[in-house]
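Left out: one protein chain. Kept in place: all the others.
Note that the chains are named A, B and C in the order they appear, and that numbering of residues resets to 1 at the start of each chain.
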Amino acid sequence: MIAPFDIVILLLVLICAIAAISVKDLLSAVIILGAYSFLMCLLWSEMGAVDVAFTEASVSAGIGTVLLIAAVSKTKRRSKD
Amino acid sequence: MDNFFLWLGMGLFFLVLLCLYRGVFGPGVLNRVAAISAIGTKTLVILLIMGYIYQRVDMFVDISMVYALLNFLGTITVAKYLEMSGEI
Amino acid sequence: MEVTVLIQTADKAFEILEKARNEARELLYSSAKIASETKSLEAKRAEQAFLSGAQHTKLAIRNYTLTFFMLFAFWVLLSGRLDLFHLTLGVLSCLLISYLSYDLLFANVRIGDIRIMFKRFFAAAPWFLSQIFTANLHVAYLALSPKMPIDPSILRFNTKLESDISWVALANSITLTPGTITIDIRDGEFFVHAIDKKVASDLDTGEMEDKIAHVFMEADHIYIQDILDVSRIFGELK
Partner (left out) sequence: MTRLTDDIIIRAVARIMIPFIQIYALYVIMHGHHSPGGGFQGGVILGASFILYLITHGLEEARARMSELKAGIFSASGLLIYSGIGLLCLILGSNFLDYGRLSLILKVIPAQARSLGILGVEIGVGITVMAVMFSIFFDISTGGIIPEDEEIKEENG
């Protein structure tokens, strides 16, 4: 537990989460979600849960972004609302 | 020595914040992709710094290795999507 | 006197070599065209097997063993546990991976080249590092000076390199040097974005291309590095 890292990472995660749900473009939302998962991995490993951080890293960097983009390629990019 | 690495990590977080500005507000997808891949490389270094602070570098090297090997996969996929949908 | 005769004969030999090389290249291009025009994968495979003939199995075995040893070195570096159990696991998994992907890592490397290639790579590495360092300083100067004296342009040039792996090495070392980015390679034509006149003129001298050609043993042109090598021998003769 490193207190200053903790506060800063939480702040950045919050920024990423708000941006990911408020952006209109689906592809941009997927990309910001990638940044969210990077910072989430940092948060897990900072709290000492190395195995969870490893899972987060491999799933998000290897599969998650690719699967979401493949799903976006089957739909329209812009959301209606 | 720990203090030094702590401040190094804080400096890298400041750089992440700068990249995140481009990622969140950046006009268009291309700016965002560049910003996010820069954040990925910074994440790798911050993980190693944390490993040094916790005195368990051997565990944290494994996680940062995953990022080193797989970080470019998302970028390639976005580029391929943009090429195939005919936007560039 | 003897030296001039030697040079003349060398010139003639190079001319003959050039002619033969051009013919061989045309033949290769036509065969490659046939291979790329046939659509299905099976037909392409049959074409490849026909072209490479008896060398194919030998090449496959060589690729297999080289990939195995390279992957095993990587495994030992990762694992760090040198007891019998983990080394056995390492041998098994390296066998599996080199069976799965023996045609990926050393696909276009010619037989016997690898050791010389490594030697030349390490000999050429300091030059690349110094190039990257000076370009870094220049780009930092451009970014920090308040007027931003940039002059972006796109260069396009035809390369004299031939194998695709050396194209990729050239493209990546151009991208690694700050200020220049390779945008695309289309049939051996490079599209490079340069930030400044100075960086572009540095690239235009073709020194980097020569170094890459020297490392990857694109043997049948005369490059600056070869001339330097030969001139030293001539100096000793005199």
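The criterion applied here is as follows: a residue touches a chain if its C-beta (ideal position, glycine included) is under 8 Å from a C-beta of that chain, and two chains touch if they have at least 3 such contacts.
Just so it is clear, the model here is predicted, and its values are computed rather than measured.
Visitor: What shown chains come into contact with the chain that's not displayed?
Guide: So, taking every chain into account, the missing one touches A, B, C.
Visitor: Using the definition of touch stated at the top, determine which of C:L100, C:I114 or C:I154 touches the missing chain.
Guide: Per the contact definition at the top, the residue touching the missing chain is C:L100.
Visitor: Footprint of the hidden chain on chain C, which residues?
Guide: 41, 67, 71, 74-75, 78-79, 86, 89-90, 93-94, 96-98, 100-101, 104-105, 107, 164-165, 167-168, 171-172, 182, 184-186
Visitor: Given the full complex, what residues of chain A touch the hidden partner chain?
Guide: With respect to the unshown chain, the touching residues of chain A are 50-51, 53-55, 58-59, 61-63, 66-67, 69-71, 73-74.
Visitor: Kindly note down the residues of chain B that lie in touch with the hidden chain.
Guide: Chain B touches the chain not shown through residues 58-59, 62-63, 65-66, 69-70, 73, 76-77, 80-81, 83-84.
Here is the rule we go by: only the chains that are shown with their structure count from here on.
Visitor: Can you tell me, using the touch rule above, whether these chains form a line, ring, star, complete graph or other shape?
Guide: If you draw each chain as a dot and join those that touch, the picture is no line, ring, star or complete graph.
Visitor: Among the chains here, which has the CA centroid at the largest distance from chain C's centroid?
Guide: Measuring from the centre of chain C, the most distant chain centre belongs to A.
Visitor: Between chain A and chain C, what distance separates the C-alpha centroids? Give it in angstrom.
Guide: 38
Visitor: Could you put a whole-Å number on the gap between the CA centroids of chain B and chain C?
Guide: 29
Visitor: For a test of understanding, state which residues of chain A touch chain B in their complex under the given definition.
Guide: 2, 4-5, 8-9, 12, 15-16, 19, 23, 25, 27-28, 31-32, 34-35, 38-39, 41-42, 45-46, 48, 50, 53-54, 57-58, 61-62, 65-66, 69-70, 72-73, 77
Visitor: Which positions of chain B touch chain A when the two form their complex?
Guide: It comes out as residues 6, 9-10, 13, 16-17, 20, 23-24, 29, 32-33, 35-36, 39-40, 43, 46-47, 50, 53-54, 56, 59-60, 62-63, 66-67, 70-71, 73-74, 77-78, 81, 84-85.
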